[in-house]
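Let me give you the structure first, and then I'll get to my questions.
The complex appears here without one of its protein chains, the remainder shown in place.
Chain naming follows the written order as A, B and C, and within any one chain the residues start at number 1.
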Amino acid sequence: MIGAVRERTLTPVSEADLSRMLRIRHFEKALLRLFEQGRLNGTTHTCLGQEHVPVAVSALLRPEDHVFSNHRGHGHFLARYDEPHALLAEITGREGALCNGVGGSQHIYHERFLSTGVQGESLPVAVGVALRHKRTGDGIACAYVGDGTWGEGSVYEALNMAQLWGAPLLVVVEHNRIAQSTPTGAQLAGSIAGRCAGFGVRHERVESPDVNVVRGALAPLVDYVRREKRPAVFEASVHRAGPHSKGDDTRTAAELAEAAAGDWYAHYTRDFPAQVAALEEIERAFIDAAVENVLARPLSEWS
Amino acid sequence: MIGAVRERTLTPVSEADLSRMLRIRHFEKALLRLFEQGRLNGTTHTCLGQEHVPVAVSALLRPEDHVFSNHRGHGHFLARYDEPHALLAEITGREGALCNGVGGSQHIYHERFLSTGVQGESLPVAVGVALRHKRTGDGIACAYVGDGTWGEGSVYEALNMAQLWGAPLLVVVEHNRIAQSTPTGAQLAGSIAGRCAGFGVRHERVESPDVNVVRGALAPLVDYVRREKRPAVFEASVHRAGPHSKGDDTRTAAELAEAAAGDWYAHYTRDFPAQVAALEEIERAFIDAAVENVLARPLSEWS
Amino acid sequence: MRVAEHLNRSLHALMENDPSVHLLGEDVSDPYGGAFKITKGLSDRFGPRVMSTPLSEGGIVGVGAGLALAGDRAIVEIMFGDFATLAFDQLVNFAAKSTTMYGRRVDVPLIVRLPTGGRRGYGPTHSQSLQKHFIGVPGLSVYEMSPFHDAGRLFGEIFASGTPAVFFEDKVLYTKPMLSGGDGLHTFEVRDGWAVIRAERDTEDVLLAPGGLTDRAVAALRDLLLEDEIACTLLVPARLHPLDVTPVADVLAAAKRVHVAEDGTAGGTWGAEVARLLHERLWGRLTAPITHISAPDSIIPTAAHLEARCTVQPADIRRAINK
Partner (left out) sequence: MRVAEHLNRSLHALMENDPSVHLLGEDVSDPYGGAFKITKGLSDRFGPRVMSTPLSEGGIVGVGAGLALAGDRAIVEIMFGDFATLAFDQLVNFAAKSTTMYGRRVDVPLIVRLPTGGRRGYGPTHSQSLQKHFIGVPGLSVYEMSPFHDAGRLFGEIFASGTPAVFFEDKVLYTKPMLSGGDGLHTFEVRDGWAVIRAERDTEDVLLAPGGLTDRAVAALRDLLLEDEIACTLLVPARLHPLDVTPVADVLAAAKRVHVAEDGTAGGTWGAEVARLLHERLWGRLTAPITHISAPDSIIPTAAHLEARCTVQPADIRRAINK
């Protein structure tokens, strides 16, 4: 599919979007580096390869909307709130942390963003939040989940209630073809599209590394959720370009190559090498400085 | 739809089937009567209006198959095991009870029949049992559930695993349009057929009070489950002709009339009045005698 | 007034006075009004603020937590407390944790009502008293309905605390009258979340028991007094956990023998936690280790004659105290 000479396949990207995608990427890469250096404690799940999805999503959300995030949530957060210092402080337990270092990577509550580490648990909660939005205005609840999370029964209890009660709930599925080490084919029978149909819930799927294409496909769905006050599921096909958490990647070389090839970053560096290079320089430096800044801070306090 | 003069719509019924349907019916009616008379303790859920489904199902099962039943399980049991005395002894806590009176109406384990009162809980268990059958022979697991039980997440966890792993699991849905007091439209978004499709699970639906039609629709499905070692869902559209448990029916007169009209019993008495009358006499007397016999027994013992 | 009616009226008043209160559960809408009729009249009166739900115990507790997080107040009825097991994750890992795990206080005004207990012949999966399994979850309170306590006040107290709570309601208690004043033999005094039931001051025997045991505990007290000439004070806390015994410190200070009764099965009981608190507090003053009265370590059978053996009876309480 990819020849030696190749047409540009991506649409032109705005500087804001590309910067943010690169900022998230370098944030994540910095984390993996810190882990390798033994300077970080606990665990983390980076969103390498998936950064464009939350960047596409966030532009369509309003400040009053609630976002529910999961274990792989740094991109979800940074795409919505440009506060990498605060997030890094949270992950490293430093002053200025979003949640005083208590929640860490997986448990963040900041303004209208909430994440937790138990897969599927947040969907019924998001239904409840969406029901309040329905009553009080035009807000919506947006919940990110992975493909593997569709194994959890709570997902279906939530879809059923959301559809029955007309909850303005947008579920964003980052379908990265794998759950930890288990390929989707081994953990998900049928399809996400089919499951949504079974509950009468509108579903769209997009398969593109292009942030504009993803956003373009999502926009009418967000509109539908907001105006019709109905749930919808948006499935973005993506590639997990990094390990599940840190260094626990047991995929074969071929699988890794496929994931690397599908990474939006590979596409953008090929189609817009100069733009990527210029912005990447800035973002790398910015994140490096943020790391230095945050790691020099005193430990967070919590009472 | 039902005129004054009306063609026969049912196929001829075997004496064995009709007897069993009537035996179950009179068993259930006897229970409600005993409750009214204050001679029964606790609660019960009768299968009035749904008797033909387990009678249709049971003829297709083999002794080695496992049946998982639910709260509304007397018909499931009696269609498979012609032991009304033992069941009644269980429900009334008398000598000769299936489970010494410990389990009661909702918790029965007898040979390869197991029921429990927590909706949806038995489906994953049935998957486990089916997986053993798959390994050891041609047995299958057959699990009865109601339409309302499709609200429980466990149903989807089970469907997913059953399909992924090729478990010979037959799910029989007695779709009686209601869950306790809640009409299906208020508790189930989309459809059961659609949900099964979403998991890649084969599904058939039958809408008939005719035991032969129900059995005929099910037979190829049982064959599929047994031979292909795959799960399947069989949905029988039925009418709950009685209350949810005892006297807790808040349906409107029109709804009750609709349920009564859909009852297989109404159809069979209309199409085969003489046959029904003759057999009914026998079954009523048989059950009456069983009631007298069992209620005269000493209380069950359990250590 | 029967406890069921009192609960029903309390819910009516709560929803009337606070439009942010929402109630959800299986079959809670009119005309059915819930399996135990506690929610009768609410949906007719408050419309969409009362929602009959699908069979999804985990899901509806999650929805309740979501409403609570977003600024509402939520009451979730789980038809039988036995099925709270299906919502254990939402309660333990979401609702309770959210109050503190984000590094600051987050209010989750959520009450999960749990009709509970045996003695009605409903069988092993519909008769349990699972209170003990909810004790000691950081950020979760455990309450139990009693005939002495105004349910509306308790609901108000829980919502005001911002801490989610499970609220156990004994199913037989529903059919009993609310109690106040006394019964001729004993006086009933309510103070700061406790009811004190006694025939005289400063008894050497003190019995602690949750509200669901009131009928049997008072019957035992009567027999003890009239037949065995033992005066025993009964203490009934509305909140089982965290347990604050300071309001009844005077009663406990006089005790020589303390007994704890509960409907749960033996092993890992609420009483063990009460004893942990009280052995420390009363060390050197008690003449015997704290007595534990509970159901045996057994499932609860269906048949009445078997069930009676596996549920706490007045005679069990009397015998334990009399020993």
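Here is the rule we go by: a residue touches a chain if its C-beta (ideal position, glycine included) is under 8 Å from a C-beta of that chain, and two chains touch if they have at least 3 such contacts.
Computed from a predicted structure; not experimentally measured.
Visitor: Looking at the full complex, which residue from B:C99, B:V211 or B:A241 touches the chain that isn't shown here?
Guide: Per the contact definition at the top, the residue touching the missing chain is B:C99.
Visitor: Of C:S20, C:N93 or C:T187, which one is in contact with the hidden chain?
Guide: C:N93
Visitor: May I ask which residue of A:A16, A:A186 or A:I282 touches the chain that does not appear here?
Guide: Of these options, the touching residue for the absent chain is A:A186.
Visitor: Which of C:P54, C:P164 or C:G264 sits in contact with the chain that's absent?
Guide: Per the contact definition at the top, the residue touching the missing chain is C:G264.
Visitor: Check each of C:H22, C:H292 or C:R318 against the chain that is not shown and name the one that touches it.
Guide: Of the candidates C:H22, C:H292 or C:R318, C:H292 is in touch with the missing chain.
Visitor: For the chain that got dropped from the picture, name the residues of chain A it touches.
Guide: Touch set of chain A with respect to the missing chain: 41-43, 92-93, 97, 100-107, 116-120, 148-153, 179-182, 186-188, 248, 250, 299-300, 302.
Visitor: For review purposes, identify every residue of chain B that touches the missing chain, sorted by number.
Guide: 66, 97-103, 107-109, 114, 116, 118, 121-133, 141, 153-154, 157-158, 160-161, 164-165, 300, 302
Visitor: Tell me where the left-out chain touches chain C, residue by residue.
Guide: Residues 82-83, 85-86, 88-89, 92-93, 97, 100-101, 103, 123-125, 130, 132-133, 135-139, 241-242, 264-273, 275-276, 279-280, 283, 288-290, 292, 297-299, 301 of chain C touch the chain that is not shown.
Methods note: only the chains that are shown with their structure count from here on.
Visitor: If you connect every pair of chains that touch, what shape comes out? Choose line, ring, star, complete or other.
Guide: Contact map by chain: complete.
Visitor: Distance from the CA centroid of chain A to that of chain C, rounded to the nearest Å?
Guide: Chain centroid spacing, chain A to chain C, equals 42 Å.
Visitor: Can you pull out the residues of chain C that are in contact with at least two other chains?
Guide: Residue numbers touching two or more other chains: 53-54, 56, 58-59.
Visitor: For chain B, what residues touch not just one other chain but two or more?
Guide: 150-153, 186-188 - these are the residues of chain B that touch more than one other chain.
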